[in-house]
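Note that one protein chain is taken out, while the other chains of the complex remain in position.
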């Protein structure tokens, strides 16, 4: 097998014990996230874009079998040969697989059996690492790193997907109890931050892990512009709705207006109730909308329409990355709903709140090379008809994202934890 | 509430203790059928026509709450008010409900909670019956009888639906181990049985329970004709396939030919492998096709095309009912796959094997009156674009069906345990 | 070629000169009906169920080539071999053909070229007949008769289809100027006519031409019942709407209620405006609804729901045929919209107004045999999921229909000139 490394990841730590500890920690975290969910919750699939919890747990496990254990161990016998079919996501090079819209039909293996699968593979990986030198071969370190990052991505998907499933239950069950509530605050006023244009570099700096789509770091020409110091809030967005935003074609892209009409869209996903008394479903159940919190679960059409209405625009991904470099961010902790901006006046909320739609379609950086082998299907083959989102959400695994991280979704997707930050020409 | 009785059911037993014993027996049987299935198996929905096991268990329970406990007990408090939404099937008069294609999203209540729901309602029904006189009021006896028959119908649906779900799993898991196999037998030759035409009566005789659509018993004019003494076998049907049956438009109804082409149909549902080596998925898992067993899981198009190819036709429901009256049937026992005909030369297999497509569209008998109230939605509103099937299948609850019983499905449905018997003009 | 005759048609006139005169008259009538329509009007297809005028003109011509000239004349060369592909409707035995939904893409041949095609085939048929004896061979007489009746059917379809197309133009153009308007009249009161039940015969008597599906004439058992002396009027139907008929599930079949909701149905096809001020689009353009005229362009769901709401039901086709035998009908003349009942008190409007939905699904009569050869595809292969309509419409070719005539459409079809007559149990 060709090693799934990407340029710039060569200086990753190859310390074996560190790798093993990180691996076991991430694996335990996935199980902790699944713990509140019943076997039934873990099996259902609420739409083709979503996957069952159980599937996420198994797929991330299969990844280590397919890309680490199989290639590294000549005599490795897969835990269950059918699992390759059930839990391959989209790797054409690896063979046929369960059609994505039918992942909810995999009632067997059970959630419990998936737990056993996870434990068995954890043991195999642990045993394998213990046979390795204290400084891991680069290939091994790279696959471990990729597998860990891959599993962190699925931790976020697991939460996005279970939120969608629970929202479809008329009782709006909570995934977890709400934290003690602080006093509701008003949105702090939004201020503009100046970006001085010129030639600058974006992309992964080569320090630590990065996905292939963040490479190579390269020069770009950024114009003078301004960027908002905080995210657009739910209260801001409610004003757009009150002003008839969903009924006025002038704010919308043509595809966006068709989406509004075909879906009879009137508010972001998970909003219910009425203007004046908006309710919001979150992973804590349903309750009154907090106007100071960032708006979340808007798609690209909604983000673009809001920006247009507000007399602004979305930033490009280069503008965003330049601004992020001078922002302040508190330490990241996992939360199930994004928190309001603080009153510091800082340029803030670049990570840990919501993914931020940019005006940049998802394309290859100049000189981009997909990784060799099956993992080369990881990113490059999705480079059409998607928009880049930057930052990271409250449900993103802490430490997983970074300023150069490029997330991407189709323009119509509402179920990611995505919001927006405004920009405008200087 | 208007009493959901139908003409002709007035002479049903009103013995309280008998009703209670039958109720508890049927309720326990549903749980026994569910027992081999995990919470995951019980939650998934493999197509909009199918419902999850858990849903069947809860819906049959809701039926007793909605039509017995609520109307009879002034102070009855429903076990959980949300369950009316979740587990109402199609009663418009009762209110809104979970859309049928999304029954698989009801991960909560869990399978265990549904078990508790069942126990609680069983207790409430038991407690209620114990307050009643030894001879139940007719209204109460009628609803008990309807609820019991309704639950028996869902026991069959439960098996049909779980078969479809398990078939979608690439490992083809068995619902239950296969019984000890007797020696494979050849199909016994088919013989024609003469029916002498004339005016005769069909429909429910008034002796025991019947659904409203079996009433009133009425006169019909039946032509002289002949009817096959046994069902068409899997081996017979394999000959049709070998002869190019699925590739020749001349045998097919126009809608049927469109169905063949749109679905690239090549064999009945659950057949796999190739001509010469047909394999069959049953509730016992996959194995070689038994040519002597009745063909099952053909839709109306396939049944009609086969009959056409065989130089015969399907019987009308009146012809079928007349023939059934002179047939011999062994005692009914539940089985998960239909057995071959015996060598007796008798007119046989009218019940306990497979439902038998008739050429009769499903319409009202002359003088038909739907039951009053919400249960009036039970049968009458489906009287368009469906075909009548007669008999009863191996998975039908023993004692549930009868010669006047009218089952019905759309022409394209393959997932019922349905086959066919030939007829021809005299 | 097998002769496309049907049992009972043997006593048709075989007089050559008569056949030729009828042929030329019918052919001229088709051209007269097309005359108000531009080449553009004749080419467009407004939905898959409809065909372009030009297609009807060519298809009826192809029919004489395919079933008369080709089989009878050893050296016949088709006018244009591509036309068999373009203008075959559904005869699988004849070969591949233009997909039905794409008939509107056949811009070539032009309307003018189709006219030349018609003239050429008219000449060939005329020349051929002149070579025949004064008493035609039965085979030839039969095909001539079938071709003439077939073309009459397409004359009606031509008007139905062009009405649908013109209705889709926002200017609601008239196909023909309205006749001088008589004074609007009130609906005459509806009265019930008694039918005495018993064994009677229905089906074609053998006197003159009949389609295969009208044969064999056979005995049926008809119950005592009552049938309305006139059709349901537009005014009657407006009362149903005003009473909330389209908003109340209790009146509707389950499939009908789904149709109402999926189509947001609020009134019959071609009604616009509002209750209290209904406007109607007809082939004379748009104008105020005449409440005394029969309601037309209701589908089976609407007809059944209306009957249910009115405390009645639809007649079976046997009941209808028995009633028709004792009705009085004025001489038939072609009209573009149905006229109100007269005040005679007679049992009336059995033909010449609108096709009348019956509660009978379209099935084979006992002993039915489809005609041999490709024309055997004419009727039998549509015998599933259709309802029988009886009578004949104002746009039906005068003399074409008869009491035993069985028209059929799917339950959801609104574009035929179809209405209803009530019946009820005695």
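Miscellaneous remarks
In order of appearance the chains are A, B and C, and numbering begins at 1 in each one.
The rule is short, and it goes like this: a residue touches a chain if its C-beta (ideal position, glycine included) is under 8 Å from a C-beta of that chain, and two chains touch if they have at least 3 such contacts.
As the structure is a computational prediction, the values presented were derived from the model and not from experiment.
One chain is not depicted; across the entire complex it touches A, C. Across C:70, C:115, C:173 or C:370, the single residue that touches the chain missing here is C:173.
The residue from A:76, A:128, A:192 or A:382 that touches the chain not shown here is A:382.
Of the options A:17, A:92 or A:274, the residue whose C-beta touches the omitted chain is A:92.
Touching the missing chain, out of A:175, A:237 or A:252, is residue A:252. Mapped onto chain A, the interface with the missing chain covers residues 90, 92-93, 199, 218-221, 223, 249-250, 252-257, 300-301, 304, 359-361, 363-364, 366-367, 377, 381-385, 387, 411, 425. Even with one chain removed from view, chain C keeps its contact list with that chain: residues 38-44, 46, 54, 82, 85-86, 98, 102, 104-108, 110-111, 165, 168-171, 173.
Throughout what follows, only the chains that are shown with their structure count from here on.
Viewed as a contact network, the protein chains form an open path, each link joining two chains that touch. The chain with its CA mean position farthest from that of chain B is A. Rounded to whole angstrom units, the spacing between the C-alpha centres of chain B and chain C is 38. Taken residue by residue, chain B touches two or more other chains at no position, since every residue touches fewer.
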